[in-house]
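Below is one structure; the comments refer to it alone.
All protein chains but one are shown in place.
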Amino acid sequence: MPFDVYLNVAVGGVLTGLVYGLMALGLSVIFGVVRVVNFAHGEMMSIAMYLAVVLFAAFHLDPLIMMVPIAAVLFVFGYALQSGLINPFITRPEHSQFLLLVALAIVIVNVLLIIFGPDARTVQTAYAYDSYQLGPLIVDAAKVYAATAALLFAALLFAFFRFTLVGKAIRACADNYTGALVVGLNVNRLYALTFGIGAACVGAAGAMMTLIVDVTPMLGPSYTLLAFVIVITGGLGSMPGALLGGLLIGLTEALAGLIFTPSAKSMFAFAILVLVLLFRPQGLLGRKAA
Amino acid sequence: MTRIGKLPNRRHLLAGAAATAASLAAPAIGRAQGAPLKVGVLLPRSGFEAGIGQDCQRGVDIAPAILKSLGLPDLTIMNGDTESNVDAAREHAEKLIGDGAQLLIGAFDSGQTTAIAQVAEQKGIPLIINIGAAPEITEQGYKFVFRNFPTAPMLLGSAFANQLELFGIVGATPKTVVYMHVNDTFGTAMSKGISIVMPKFNMPYKIVDEIAYDPAARDLSVEVAKAKAANADALLVVSRLNDAMLITRELVKQRWTPQAIMSMGPGWYEDQYLKTLGKLSDGPISFDPFQDPNKKLSKVLEAALAKAYPGINLSTNHVYTFEALLVAADAYKRAGSADPKALVDAIRTTNITDNVSIGPGIQFNAKGQNDKLKEGTIQNRGGKLVTLAPKDAANAKPEWPMTPYQSRA
Partner (left out) sequence: MAALIERLTDDGSRRTMIWAAVLVAALVIAPWVVNDYLVTVLIVILYLAYTGQAWNIMMGFAGQLSLGHAIYVGLGAYIAAFLFTRFGVGPWVGFLAAMPVAAACGAIIGFLAFRFGVTGVYFAILTIAFAEFARIGFDHLDIVNAAAGLFLPVAQYSHNDLWRLRGDPTMFYYVILAATVVVFILCRVLIRSRIGYFWLAIREDEEAARAAGVDTFRCKLYAVMISAAITSFAGVFYAFFYNNLFPEQVFNISQSIQIILGPIIGGVGTLFGPILGAFVLTGLAESLNSALTALGLDLPGAEQVFYGVCLLFVVAALPEGIWPWLARRLGIAERAG
């Protein structure tokens, strides 16, 4: 196969991977700090995607602009979810937590099914079919915009965690729960805040994802799994790790699909997951945590 | 999520007892000509196949009035939801029979249909398959199962024959073809069939690459890139609705318009495809079991559908679901009774020439399969579907090659 095919596919994989990375970032924040196994992660993203679809249909606002309000809505949702429902479960055994979120995921998927029906919905922006041509390279325009927005959002997030007081407080909670309590941080509120932030990431990622894929209610579960694969590969609690993981998985899937048979390309993501779990469980960029 | 079964409760037990008592006490009532036939219709109304199930349901909704106008007896439709999975399909089949269904129709998905077929066979209740292409279902020796829909090998044979006819009309043939297919039950069955069926037809083209993709794929950019890299003249495809839209979008974005897109499955002719893609939906040619637009009953069905569901084009799902009901009503009329054996014998001798689908009509061979069905060659044009072949069903001339995507406004 000619080289430019590989190049095109690789570029496409990287761009999509960045958006995956943003989604996984949300999970990394949630899992890394609050230690909740958010098995409703992909479902939360599908809520965001449907919001984008509905708002676009009603107001014709571009999802890239809608990214902000949608992230805000998801933030509120995440905050409420954590303080209201999930908080009591932090000390419960893991399978309890997990089941709580599985139940939530089931509810979300089917409520979406009832409201929106099973057909795929799409956002038809003006640039939905555009592509840029640079020599042999043909790049999907929508992917470029989505990936750029994802990077911007991630950068904002990094800045937040690094430079603001609240961000540092949250990181303190993640590093040392008891220490944070001792120092007087309102851990419950910070947890809720963190979950909200993670949800906001997912919201933004969802808004951008509508530019790349169509929404169906059944999309949630597969994205949840993908998010976990990326987060574990990249490293739990490491934000650059989530982005890197997303990039890596996006790229691998794309190239694997090209070289081998596309219908088996998910196997590679799982193979990577297994290898990471066995040989470097802290992930590529994670710290060897307790 | 797969569904779990139900706990017995008094209501069910009483209902069961009442039904038994009723049927024991008054056997004559069931056989009276006047009583409507109880038909259980099993479709995936929820779960991942819900969209298709709901589309088939439209064919069910408009049927009673039409059947009545044809002088056929009334049917009482009992709706069942297979929930897109095998356990639920089986359970609901049992439930409908327990509730008095005298005949079953369903179920689009081959796996679910097989489960229902086993129940039907065991209970001695006839099953008329509306849609379902897995060849095995009519090869397993069932006596109560009938299928008025082509099997995968039939679909392929008809498709290849129609392609040859199309090339004749157009005066051009693609020399190389890249074949993309969805890696699910239907797609795989079709692929397996190709290696067996295609050599019998002496097709003028060669398949240079075969690309299978995951039915749950969110993004087909890699697959289309691979297809484009094969440098073939035309694209041969077996896909579903969502993939058809995804593939088309990628074709536009990656700037490749094949000479022709030849689809041997669903998706490319469906309403959502036409509506969502607008001008970009023109051109693909589908070889599918379809209505014969020149038949009288087709026109009646089309009008009824337009009235009940404006904006929806008549297509495969509606046609074959309607025809299953047509067979049921017709058999009931000829049998004169709802006794299952009588119904089965009547169905076996079905011979309806005034039907909707393309071909000489509805009849069943010894295995319960209608092996005379033909496919149509249809093309998307301006948001509607035109029939290119077979000759007696045609109502338009083909557009070949496809207008390049980049030059469409």
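We just call them A and B in the order they show up, numbering each chain from 1.
In this text, contacts are C-beta pairs under 8 Å (C-beta built on N, C-alpha and C of every residue); 3 or more make two chains touch, one makes a residue touch a chain.
No experiment lies behind these values; they were computed from the predicted model shown.
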Legend entry - From A:Thr194, A:Thr216, A:Ser238 or A:Ser263, residue that would touch the chain that is not displayed: A:Ser263
Inset, instruction - Kindly state which of the options B:Gln118, B:Thr176 or B:Asn313 is in contact with the chain not pictured. - result: B:Gln118
Legend entry - Contact with the hidden chain (one of A:Ala57, A:Leu137 or A:Val274): A:Val274
Inset, instruction - State which residues belonging to chain A touch the missing partner chain. - result: 37, 85, 88, 92-96, 98-100, 102-107, 109-111, 113-114, 221, 225, 228-229, 232, 261, 263-264, 266-267, 270-271, 273-274, 277-279, 281
Inset, instruction - Go through chain B and note every residue touching the omitted chain. - result: 1-9, 11-13, 16, 45-47, 50, 79, 81, 83, 85-87, 90-91, 94-95, 97-98, 110-111, 114-115, 117-118, 121-123, 134, 136, 140-142, 183-185, 187-189, 192, 214-215
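FYI, only the chains that are shown with their structure count from here on.
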Inset, instruction - Can you check how far apart chain A and chain B are, centre to centre, with Cα atoms defining each centre and the answer in Å? - result: 38
Inset, instruction - Sort out for me which residues of chain A touch chain B in the complex. - result: 1-2, 5, 8-9, 12-13, 16, 106, 113, 117-120, 122, 124, 128-131, 133, 138, 140-141, 212-214, 216, 218-219, 222, 253-254, 257-258, 261-266
Legend entry - Contact set on chain B toward chain A in their complex: 1, 46-51, 54, 183, 211-214, 216-219, 221-223, 225-226, 228-229, 241-242, 245-246, 249, 252-255, 272, 276, 280, 405
